[in-house]
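Each remark here refers to the structure printed beneath this line.
This view holds just a subset of the chains, kept in their places.
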Amino acid sequence: MTQESHDQAAALAGISHRFYARGWVLGTSGNFSVVASRDPLRLAITASGRDKRTLRSEDIVIVDADGRLVEADGGGRPSAETLLHVVIASRRQAGAILHTHSVWSTILSERHAAGGGLAIEGYEMLKGLQGVTTHAHREWIPILDNDQDIPRLARVAEASLAEHPGAHALLLRRHGLYTWGGTLADAERHVEILEFLFEAIGRSAQV
Amino acid sequence: MTQESHDQAAALAGISHRFYARGWVLGTSGNFSVVASRDPLRLAITASGRDKRTLRSEDIVIVDADGRLVEADGGGRPSAETLLHVVIASRRQAGAILHTHSVWSTILSERHAAGGGLAIEGYEMLKGLQGVTTHAHREWIPILDNDQDIPRLARVAEASLAEHPGAHALLLRRHGLYTWGGTLADAERHVEILEFLFEAIGRSAQV
């Protein structure tokens, strides 16, 4: 790995520990990637089945534009959901993609599944999403059915990204959140913003 | 910056990290200020768009009574909501102003918006607000509509402060809490007291 890749891997490990502390990636759930190079496309991504509490730089591997393993210092295989990361990196020109499994995203992904997505509107917190300048913004987050056939799920995700070019995130039903950003810091902020909004919306439905 | 300003900036960074840990200023939400001098009025305030988890002393800038930048060691621009801080500092003789975005303040600011404010009465915790000596105290927290036109929002806030001279805080609809205190410690305590009360009231409505 290059020094830059090592730094990216260390940054992903830091995010893993912070998200674990908040309960967003318990067990081996969740996976994270950062674009290591754009042409040819290379992603640094979490290896499959790693515990997010103890994730280390060695648990990050490098994959290509087809999700195939290019490099793995620590001997890991790429996350099972690598193709979803590749599709998002390609279609959104994202620099980083983060996938979390929180309680509130799980609940909302089920509750709003029949409508095909979750609309969020009128919250100041929306301004934390890249390019959003007013709370009056209406964010539409598509909800996709969960699927263990990842190539098929990646094609569905790709179509949804094309259909909703303004969306900052996707929800997988009873599975969790995918969001991304120009940089890793943008993507981490998007997770925080969206998890806040999911909790606010979920709790509002109870009051 | 003077040594005192540096100490104030470091204290604001400490508050930022504590509030982030409790989930009250996720992402770049929230902003904080302390009165650096009263005559002429100078506020040390968080720069715009800074991540509250990693906020450092260098992310604090100095503004004047019109919210204009006076000094910025770290090269930042003042928070977009600086004029709200200036108005509160002027009208309440506050020594510090803290703005948080919690889930419960967001929920209550919507739920009680139609009534123009939130009444809190009968809680022992109210005694943590400056000047309150009994749980029988009735605190009225005005709720203002959110607005991206900050000069206009500042005028609305100023009128509300004049109309409710006893209020210890303001809520912005689906946006969050503004509170203040004679000292930074008073203001931090007010955030803790009010966030506690918001959670207690919000959860009570569910039982």
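Letters A and B name the chains as they come in the text, with residue numbers starting at 1 for each one.
The definition used in the following text is that contacts are C-beta pairs under 8 Å (C-beta built on N, C-alpha and C of every residue); 3 or more make two chains touch, one makes a residue touch a chain.
This is a predicted model, so every value here is computed, not measured.
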Subunit count for the whole complex, all chains sharing one sequence, 2 displayed: 4
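Rule of thumb we're sticking to: only the chains that are shown with their structure count from here on.
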Chain A on chain B, rotation in degrees - Cα superposition, rounded to nearest 5: 90
Between chain A and chain B, centroid-to-centroid distance (C-alpha), Å: 32
Parts of chain B lying in touch with chain A, wherever the complex brings them together: 23, 26-29, 51, 101, 103-104, 106-107, 110-111, 146, 148, 172, 174-176, 202, 205-206
Chain A residues within the chain B interface of the complex: 22, 122-125, 128, 133-136, 185, 189, 192-193, 195-196, 199-200, 203-204, 206-207
